[in-house]
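Sharing a structure here in structure tokens format.
A single protein chain has been omitted from the complex, and every remaining protein chain is retained in its original position.
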Amino acid sequence: MHIGFIGLGKMGYNLVSNLVEHGHTVVGYDINPALVEAIGQEGAKGANTLEDLYKALPEKRVLWLMIPAGPLVDNVIEQLLAFMQPGDVVIDGGNSHYKDSVRRHEYLKQKGIGFLDCGTSGGISGARHGACTMVGGDADVIEPLHGVFNDISVDDGYLYTGPAGSGHFTKMVHNGIEYGMMQAIAEGFEVLEKSQFPVNFEATAKMWNHGSVIRGWLMELTQNAFSKDPKLESIKGRMFSSGEGKWTLETALDLGVPTPVIALSLLTRYRSLQDDTFTGKVVAALRNEFGGHAVEKK
Amino acid sequence: MHIGFIGLGKMGYNLVSNLVEHGHTVVGYDINPALVEAIGQEGAKGANTLEDLYKALPEKRVLWLMIPAGPLVDNVIEQLLAFMQPGDVVIDGGNSHYKDSVRRHEYLKQKGIGFLDCGTSGGISGARHGACTMVGGDADVIEPLHGVFNDISVDDGYLYTGPAGSGHFTKMVHNGIEYGMMQAIAEGFEVLEKSQFPVNFEATAKMWNHGSVIRGWLMELTQNAFSKDPKLESIKGRMFSSGEGKWTLETALDLGVPTPVIALSLLTRYRSLQDDTFTGKVVAALRNEFGGHAVEKK
Amino acid sequence: MHIGFIGLGKMGYNLVSNLVEHGHTVVGYDINPALVEAIGQEGAKGANTLEDLYKALPEKRVLWLMIPAGPLVDNVIEQLLAFMQPGDVVIDGGNSHYKDSVRRHEYLKQKGIGFLDCGTSGGISGARHGACTMVGGDADVIEPLHGVFNDISVDDGYLYTGPAGSGHFTKMVHNGIEYGMMQAIAEGFEVLEKSQFPVNFEATAKMWNHGSVIRGWLMELTQNAFSKDPKLESIKGRMFSSGEGKWTLETALDLGVPTPVIALSLLTRYRSLQDDTFTGKVVAALRNEFGGHAVEKK
Partner (left out) sequence: MHIGFIGLGKMGYNLVSNLVEHGHTVVGYDINPALVEAIGQEGAKGANTLEDLYKALPEKRVLWLMIPAGPLVDNVIEQLLAFMQPGDVVIDGGNSHYKDSVRRHEYLKQKGIGFLDCGTSGGISGARHGACTMVGGDADVIEPLHGVFNDISVDDGYLYTGPAGSGHFTKMVHNGIEYGMMQAIAEGFEVLEKSQFPVNFEATAKMWNHGSVIRGWLMELTQNAFSKDPKLESIKGRMFSSGEGKWTLETALDLGVPTPVIALSLLTRYRSLQDDTFTGKVVAALRNEFGGHAVEKK
């Protein structure tokens, strides 16, 4: 199949290689010309503008976006609308908010253009060698594309999740779970680290990853991380986040679902970005007020 | 009534003044001779040793301990046992674990000595001008002492809580609630502090303390703290704890009571004592592993 | 001052009485004619329509809304716009979202109409006998109204919080704190209830309310509640919520403020509305899968 791929960052670049490897004909575009240049080495054709990319595709074009979530997606869609025609299909493979995807689907549908929201998991290596994809959208739009999603995914790693928005919704929840699992693993390792025992973190992660209940890819990655830096002495514990954990919690609040673990995973990340907290100052000041407990001066 | 008072720190010293003001005859002892000296100015008599203190009291002695919780209480009781006689009463006015109080009550009862566990709240000013006391122990032992507890407490601020241990148990739970309330207040002020609005913290606390649902002593203390340092710029947000919050959570775990707010109040304090966390390092390392997300180097 | 009061429910009715008591001339309207009738007994004049209410007021009208937050506020404002004139002032005394208040302020300002967002705390008794009010809006608009807010509030219980939206923002945070404090109190009482000791809840709340660190209005209300039903046997533990706790958490998420206690207070309320949970089913099923642990059948 012919595919126009927009966004050749870490995820996009590897997905293009993956597509090419499976026999698809890919034209790739990125605002960074170096990436357009580089993609040629992967067997794809580079395009210098969105219009060039569009024109290089046969009718019933498939335009795959792999770009940062947010207004940029709307912006690129608007640019594409300058030449898109009924029958074309836009696939948003990024981490867009599912409500945006529901809206974009509606918007494009009115113009006769298909829209699929594709949540993509598996990290960079997955993008290259077999991802996990969860895709929402109209059944007739996705019908001719099932093969493509199957191609870039590991066996059984692709699911058509249903109506527009459900792909990104499913991916959002996946990330919410991921936040909780990562925090659970990390808390466990901190208990080990503070314990009286001389724990070998890498060996522990490796052992846990062979036969234990908590084995899985995150534990493999934990092992990898410790293999490079046995006590993680070289890095800071700043936990950034890119939105999906927050969206999962916000959605849970809207739905009335109690999600304490996902909530605390997120709040713990926020806390890690502060060196000191106003909350802490207020509590310390109060303890001083009623009990004369000493406070630490700055 | 004649009372032997052991421990003349911030709380003890003020309780002695309070007792004297209410017409009681107090002999005070502390390991710090300066405090023994000073207590004379409050109208109490100083004793240089536990034995001197004991001998200065009439029979059916009342020995009030206001010392740090833990082994020291057992230690002082053992020292007193060198001369205590059946009919004497020990009051533990400190923050002992209620299980220790149950044990000490049993131990002393076998020797014919009464034991009362007195939880004391209200901070230093309360100790001086009217505390809140919750006292457990045998009904016949506390009978002649109701008046004393009433004297040092504000009106309606004294409760005989029942069997041995119940006084310190009630105080423990009081402190667990206190942790949660303080954390709730502090979180609210941090939301104000990070907001788009130019909030006057002192004025807000003052207003909330007049007529709002969340008015109370802790809000008064919040106002006081901000009156001295409008943005708490001079202090660090390190939140120490002295054990009762932890005991409340441990007790809740033993009783199967879900106490998320008390739990998180405590864990947030622990977190405040770390500059960086191993948990954070593990999560940051994992994000780097699967997504290539940048980590901050130390 | 002449005031048109719209919304005569529990809060509104009592605020009208309060205003009248302080010498203000009030015209009241409600969609419920019985309340319009009743308000006459409080010394206010009833109006059968918004237009009647409006026409009964002298120029530079003050229109005080005390109605449920949400679209109804916009709806009533639109109805009033049929006759409002530049110089009039709308006060929203309800629990509106602060972002709505920022928007409404902007919208009305363009028409020359003032808008004040007044957070009102203190419950029904406060509305009647002295509330706590936190009011945002333009300085020139609020200037002639300081006296009115002072009148209906307890001494020091009124604060002009600054720009439009800041009144409702401050009230929102107040409620977030309130959620946390209530949950902390409730958890403590559940620990008492599950304990080995025969606790008298009313007596404990009363004692804590006299001299302890956690004394305050919520503890008074706790005492009141137990005085009516000593073990709360007649009621269910369903904890409803009206939005402000959720908004506080959502705002904290937007601002990056870690608020674990407010988050958990809210999630615990959500949990209380479920008899059984899907979360629990999944965990129970997983325990059965790996360990053969028995599950309870429905």
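By written order: A, B and C. Residues from 1 in each chain.
Convention: contacts are C-beta pairs under 8 Å (C-beta built on N, C-alpha and C of every residue); 3 or more make two chains touch, one makes a residue touch a chain.
What you see is a predicted model; the values in this text were computed from it and never measured.
Asks: Consider the whole complex, including the chain that is not shown, and state which of B:Gly28, B:Gly46 or B:Pro260 touches that chain.
Replies: B:Pro260
Asks: Of the residues listed, B:Thr120, B:Thr161, B:Gln223 or B:Thr279, which one is in contact with the missing chain?
Replies: If we include the chain that is not displayed, B:Thr279 is the one touching it.
Asks: Of A:Gln41, A:Gln110 or A:Ser195, which residue touches the hidden chain?
Replies: Checking each option in A:Gln41, A:Gln110 or A:Ser195, the one touching the absent chain turns out to be A:Ser195.
Asks: Mind listing the subunit A residues that contact the chain we can't see here?
Replies: Residues touching the hidden chain, for subunit A, are 121-123, 126, 130-132, 134, 136, 153-159, 161-163, 165-166, 169-170, 173-174, 176-181, 183-185, 187-188, 190-192, 194-195, 197-199, 203-204, 206-219, 248, 251-252, 255-262, 264-265, 267-268.
Asks: Determine and list the subunit B residues touching the chain excluded from the picture.
Replies: For subunit B, the residues touching the absent chain are 213, 246, 249-250, 253, 256-260, 263-264, 266-268, 270-271, 273-274, 277, 279, 290.
Asks: Over the whole complex, note the residues of subunit C touching the chain we left out.
Replies: On the side of subunit C, residues 10, 123-124, 182-183, 185-187, 189-190, 193-194, 217-218, 221-222, 224-225, 229, 232-240, 242, 260, 264, 268-269, 271-272, 275-293, 295-298 touch the unshown chain.
Just so it is clear, only the chains that are shown with their structure count from here on.
Asks: Grab the C-alpha centre of each chain and report whichever is closest to the global C-alpha centre.
Replies: C
Asks: Need the CA-centroid distance for the pair subunit A / subunit C, whole Å please.
Replies: So the centre of subunit A lies 39 Å away from the centre of subunit C.
Asks: Just curious, how far off is subunit C from subunit B if you go by their C-alpha centres, in Å?
Replies: The answer is 34 Å.
Asks: Starting from the mean Cα coordinates of subunit A and subunit B, work out the distance between those two points in Å.
Replies: Here the centre of subunit B sits 48 Å away from the centre of subunit A.
Asks: Among the residues of subunit B, pick out those that touch two or more other chains and give their numbers.
Replies: Those would be 123, 183, 185, 187, 190, 194, 217-218, 260, 264, 268.
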